[in-house]
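This part shows chain A:
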Amino acid sequence: MDNHGGWMETAFNTRDPVYLQVVRLFKERIVTGRLTAGEAIPSRREIAALLKMNPNTAQRAYKEMEEQGLIVTEGNSPSRITRDEDVLRHIRSELLGEAVRTFIGSIRNMQVPLQEVIDLVKQEYEVDAKGAPSAGGGGA
Partner candidate 1 sequence: MSHYFKLLALEVRRFRFVLAGMMLYTMIIEVLALAQQINSYKHRFGLTNGVTDEGSVPPSLSFANLIINTQRGFALAIVIPMAVLLAYVLLIWYRDWLGRHPFIYRQLMVPGGRTPLYFAKLTAFLLFVFGMLAWQLLLVAALQLEYAWLSPEWMKAPSVFTDAMYASRVFQLILPLDFTEFLINYGFGILLVLLAFAGILFERSYRIRGLLIGILYLVLNVVLFIYSTHAFDGFLYPDEQLAVCLTIFGLEVAAALWISLKLINRKVSA
Partner candidate 2 sequence: MIHVENAHKRYRLRKVLDGVSFTAQKGQITCLIGMNGAGKSTLLKAIMGLTPLSKGSIRVDGVQSSRELYEKVSFIPDHTAMPGGYRLEEGLRFMADYYHSWNEARAAELMTFFNLNEGDRVGNLSKGMAAKFGLVLGLAADTEFVLMDEPFSGIDLFSRELIGEVFSSRLIEDRGVLITTHEIDEIEHLLDRAVLLKDGKVARDIDCEQVRDEEGKSVLDVMREVYRT
């Protein structure tokens, strides 16, 4: 069974349902490539032990992921990440959309013109892509 080293105990926040936080974790890993399409994932019990969570919650999370089409379980084999491109694309846009919404929400009150925002994003993106530490603060 793979990926045991990859799963680390996560700190769960206590106001959002834990099972949704787990689903979210899986989505992030799919989008960031740590989980690939068709890849087998740990069983409910294994994930519960790995993430230090209640096995019932893990159960709920897996059920939710199955319902959302994130994972597929065939018979007695281990569950796998879906290969469905539509679903994978949808997850990507969901997380991306969330990130953008959060960003926009956080700068809304600063009344920044769109072009400035785009330029800053471009600048930050390129710096980040080079792997250099961010210039911080930005220009005028």
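Candidate entries met the following condition: all candidates are chains of the complex that A comes from, given by their letters.
The rule is simple: contacts are C-beta pairs under 8 Å (C-beta built on N, C-alpha and C of every residue); 3 or more make two chains touch, one makes a residue touch a chain; residues count from 1.
Model, not experiment: these values are computed from the prediction.
Q: Mark the candidate that touches any copy of chain A in this complex, from 1 or 2.
A: Looking at every copy, the candidate touching chain A is 2.
Q: Along chain A, where are the residues that touch candidate 2 in the complex?
A: Listed in rising order, the residues are 12-20, 45, 48-49, 51-57, 60.
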